[in-house]
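Only one protein chain is missing; all other protein chains are in place.
All chains are identified by letter, namely A, B and C, in their written order; residue positions are counted from 1 within each chain.
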Amino acid sequence: MHRTLILQKDHLLPLLRKLRKDNRVIAPVRNRFGDTFFTEIEDFDNAAIDLDQQPQTSLKSFFLPQSETLCRYVTGKHPESGALEYSFHAQVPVRTPTVYFGVRSCDLFAVMYTDLVFRRARERDIYYDRRRSDAVFISIGCARPFADCFCNATRSGPFLDMGFDLQLTDLGDRWFVQIGRPRGVRLIEEWPAFFTLASEADRKAQFQVELEARGLFRRHVHVDLAVKLLQEQPDHAAVFAELSRRCQDCGGCAYICPTCICFNIADLRLDEDGGERVRTWDACTFAGFTRMTGDCNPVDGETGRVRKRFLHKLLHDVQKHGRPSCVGCGRCVNMCFGGVDIIRCIEMLAAEGENGSGGRW
Amino acid sequence: MTFGSGAMTNSIAEIGEAQVILVSGSNTTETHPQIARRIYEGVDRGARLIVIDPRRTRLARHAHIHLQIRPGTDIPLLNGMMRCILDENLVDDLFVEMRTENFLALRDMLYRVDIAQCATLCGVDEEQLRLAARSYARAQRSVICYCLGVTQHVCGTANVRSYANLAMLTGHVEQEFTGVDPLRGQSNVQGACDMGALPGVLSGYQPVSDPSVRARFERAWRVELPTTPGLTVLDMTHGDGSSDDAGVRALYVMGENPALSDPDLGRVRATLAGLDFLVVADLFLTETARLADVVFPAASFAEKSGTITNSERRVQLMRQAIDPVGSSWPDHRIIIELSRRLGYAMNYQSPAEIMEEICMLTPIYGGMYHDRLDNGEGLQWPCPDRRHGSTQYLHKYSFTRGRGRFEPAGHVPPAEAAEEEFPYILVTGRVYHQYHTGTMTRRSDLANREYSRPLIEVHPDDARKLHLRSGLAARVVSRRGSCVFTVRVSERVAAGHLFATFHFAEAPVNLLTGSASDPVARCPEYKVCAVRIEREA
Amino acid sequence: MSDGTDDKPFTPANPTCIIATGGNPYLPRPAVVKRIVEENPTVRTLELALADEIDNAHFTYLPGQFLMLSLPHCGEAPFTFSSSPTRSGSFALTIRRAGLLTTAVHALQRGDTVCVRGPYGRPFPLEELAGSDLLFVAGGIGMAPLRSLLAYCLAHRSRYGTVTVLYGCRQPGEFCFQQELQQWRDDRAIHLLCTVDQGDPAWQGRVGLVTSLLDEIEVNPGRLKALVCGPGIMIRFVIGHLQELGLPAGSIITTLERQMKCGIGLCGHCHFDDKLICADGPVFLGSELPNLERL
Partner (left out) sequence: MHDVLTVCCYCGCGCGLYLRVEGGRVVGAMPSRSHPVSRNNLCAKGWQSFAFIHHPDRLTRPLVRKKGRLHPVGWDEALDAAAQGLRRVREAHGPDRIGVLASAKCTNEENYLLQKFARAALGTNNIDHCARL
């Protein structure tokens, strides 16, 4: 599919309004306090779609909510024998067709990563899968990276070649539309009136925007170099000791990270007769994450935990999936209390290592 | 108090701009994370960090100077520092002249102070003490943050005054990025004080003993008001339980858990059990609620709207997210209905309407209307009227009470000292993952996983001496009671000291603590309690 | 002998057959406690069968794999099978009382229902073991997964060379599967050496760490496969010691324990370098574990 199209900016809202008839439409919306979240839009006339600020959160919570009930359980005693009775009843989400509009490349790339984990594991995570199944992604190539962005260094942006259904590029008065996966094709086929064919001039303009975008990154983060250095020698005790000295143990970096998907499962007793099995976000920087009964903890000490997190992102996922699981969105940079973010980690590793050029993972 | 009001003089954001940050008696990273974050920022910008704390807290590890004093020796430390400032001509004479009073008394007292003696008494290095004094005094912008490690002593008020003396002596008060900041422990301690939930003052710190104040409230409330200041928490919860006791016979408790949080718990529980009538409104069946005659299910912060005031005097709107759980009610609705049944009708349609009355009767809250607060960040008091904006820092041109008054103080030893039978000093406090009596955090799965058991921190030297290892059970005994903790060997505490938290009902540390308290503020001495510790089978 | 003894090679119908859950890997299925064996005051073995008879008939697993076991209000935790799959109709978990869930396990009675999901994880490499001398080194409750493999191997005794079992516990009262082990020894099926860290007046056997037993046996590096399970620190020392005796790391097989929440390689709790203990393990070759100090 090489067709490229043009969507006039005036036609965007009308298109979304049409899509809303059969889908949930979720887009970055700026609220009256100035914060931008991905939010379901019900009333297009009173929702401020915000494509100028980075959404504070990624799409993660739509596929892996901060907390969700997996099953309910019932228990009791058999009326005659007195034996314990116990059974589980699943509570799976309903599939809901959803259009995610205004998704940035990094966030979409993160969805591809989480797909890899949840949908290609030995067993498919039905909860993730149900939420994820009927999703259409209309992404936006980043013409102007945000302050802490470095997706160029993680090769997860500013524009993508795949993963999107439609990818839009801002050409001033119009959107340049690239068509990706089959759902994008179907969307165009269903609403052809909104689109016109792109001209050669449009394609050139798009190419120019994409080219310029790559030059606009304010952060120059040597991800490749850091990966190489870790592959050579994963210890870097001084770096991780210094980072962990400032870690506040809040878990925020993992919560905000679009590719951190560690979770906890716990039973919540509702009454004597039963309760819920609940899944919540967890963070590998917590001591309790690995502590076993009897206080034995294979990842003990704050240095070990911080190290584990960064090694997972920059080394172990390279070994496992062939690339680091950082998508360069920069959210942890702005979020971290003590500056224990991935850029700081990479910079410290690079500073500690030789001043050579970065290798590739 | 020395300045005339009990609140942070600065805004939280200003702390990051200071050149010297002096933190005392506050485990800031764990109990006030956002303030610790500003301290980190300040240090990153080049600020000097001085930490005064008997424990080697995480913040102390980042400090340029950590004065690891013996608990309860703040006053000699500060007197030593001030003497050093005096000797080295670092006093801000102009500020002292123009803005303060009673300097001579302080000076005369300081001339009798010996710095070396102070250092010995505090258990710190004399040169470090001098270094701290110099850095604090020489910087243009120095800020002091203190928390309950300063106030929870028998000399808490004098401690606070001493910090104020230090700030005034060096002129580190009236400008942006300088000041004295008490960090408030709970979400709305500041607001509860501001609203007059105190025995001696009505809302906005207006004394009940002042007839003109009473007259104004009486007109608004259409009722005659009692004239004499009432009892403090400690007076109410530490009666002797007998019917001729001067304390109370009935208690209405809203969202508090004195049966776990108050000192000398044995006495508290006897008092509560001996009451003729106890009413508790809370989210959970707390240790206190279990003793009650009537328990009201209250709505949580997510289920009601209203305002709360943070440490930096910021009045912010809480917005209702969901309907009250079960048939719980917000506390304001409970109070309105109860009051009506007691023959005093209150009629408010909404919390906003209650706030309108507060605005009318409370000068510092004069402009705090809900519609104005609905801006995402609230307003900082004082805010006398609708046209007035937020007040970033206090005492810009003058102290609340006019001139700041120096109140010289001498060392007051803690009510209990280590002795043969009770050779260790127990310090109590909080930890990062738990909050207060744990009613909320202990029901939060992850928070409770991270810190799930009552631990007692023991210094490695003491642990060796006592044959204690991490993970073993140990019984801690004071004159008043005993509880069993799990040992955690840690260098965070100094040798001879122990640290425990009060979050756990299964090891209620306040069975051990004493109710000796500061004579002015009636703040109990949680930070010093003589105990012994022994291995539990 | 409690496990089957027929000598024809056992091939599981489908080694990755998982209890039918309608495609939901998180949904546990009821299982009934058929028998309880008190191994010692803190360890008991539960013999379980799935409540659904058809499920139970199709239920297969291999030594080294584990199950997620749920008890009411206690959550879920992983436990390795201690029984051999050669014995059909039921399966066994051997559980030491340590935390909330295991304490509840110790309150269970015959006929009670628990819930399980699984089996999960990589089993012992049964094919590679055939034809070798086998050395089992167990510390404490680490005997449970090894017992599954041991029973399996003894059910096919002729496929293996010598079978030596080194078993160390802290105290004499802590040994599990005692009668069975004695029986196997008396039948000359295995060579068994036991040791305790701390003896008592009644204890006639050896006192010392399990590693000390390694010096008492003959190690033929070309023929031997060692199977090690116990506390992390023990595994580390045993692997180190075996390597000193000339055994290549690839001939040492161990099984690791971690906190696990999902059992299927998603939740992240059991991350160990680039591996997930639940999905890539829990059985590992010594050569796959470069960082022994972090076991």
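Going forward, a contact is a pair of C-beta atoms (placed from the backbone, for glycine too) under 8 Å apart; a residue touches a chain by one contact, two chains touch by 3 or more.
Everything quoted here is computed from the prediction, not taken from an experiment.
Participant: For the full complex, can you list every visible chain touched by the one that's not shown?
Facilitator: Answer for the hidden chain's contacts among shown chains: A, B.
Participant: Per the definition of touch given earlier, which of B:Leu183, B:Ala409, B:Ala474 or B:Val531 contacts the omitted chain?
Facilitator: Only one listed residue reaches the unshown chain, and that is B:Leu183.
Participant: From the list B:Ala105, B:Ala215, B:Leu285 or B:Val484, pick the residue that touches the absent chain.
Facilitator: Only one listed residue reaches the unshown chain, and that is B:Leu285.
Participant: Any idea which of B:Met236, B:Ala463, B:Val476 or B:Val528 touches the chain not displayed?
Facilitator: B:Met236
Participant: Just checking the interface: what residues of subunit A touch the absent partner chain?
Facilitator: Counting over the whole complex, subunit A touches the hidden chain at residues 31, 33-37, 39-40, 56-57, 61, 65-68, 248-252, 255, 268-271, 275, 280, 286, 334-337.
Methods note: only the chains that are shown with their structure count from here on.
Participant: Testing understanding: with touching defined as stated, what is the shape of the graph linking the protein chains, line, ring, star, complete or other?
Facilitator: line
Participant: Name the chain whose C-alpha centroid is most distant from the C-alpha centroid of subunit B.
Facilitator: Centre of mass proxy via C-alpha means gives C as farthest from subunit B.
Participant: Among the chain pairs here, which one is joined by the most contacts?
Facilitator: A-C
Participant: If you average the Cα atoms of subunit B and of subunit C to get two centres, how far apart are those centres in Å?
Facilitator: The computed centroid separation for subunit B versus subunit C comes out at 54 Å.
Participant: Taking each chain's centre as its mean C-alpha position, how far apart are subunit A and subunit B in Å?
Facilitator: Subunit A and subunit B have C-alpha centres separated by 41 Å.
Participant: Can you list every residue of subunit A that touches 2 or more other chains, as numbers and ranges?
Facilitator: Answer for subunit A, listing residues that touch two or more other chains: 264, 266, 282, 291.
Participant: If you look at subunit C, which of its residues touch at least two other chains?
Facilitator: none
Participant: Mind pulling up the subunit A residues that touch subunit B in the complex?
Facilitator: 32-34, 245-246, 248-251, 264, 266, 268, 278, 280, 282, 286-288, 291, 295, 337-339
Participant: For the complex, give me every residue of subunit A touching subunit C.
Facilitator: Where subunit A meets subunit C, its residues are 70-71, 73, 75, 81, 83-88, 90, 92, 117-118, 121-127, 261-267, 269, 274-275, 277, 282, 284, 289-294, 296, 298-299, 308, 311-312, 315-317, 319-320.
Participant: Going by the contact rule set out above, which residues of subunit C touch subunit A in the complex?
Facilitator: 16, 18, 21-30, 70-76, 98-99, 102, 108-109, 111-115, 231-232, 257-259, 261-262, 264-269, 271-274, 279, 294-295
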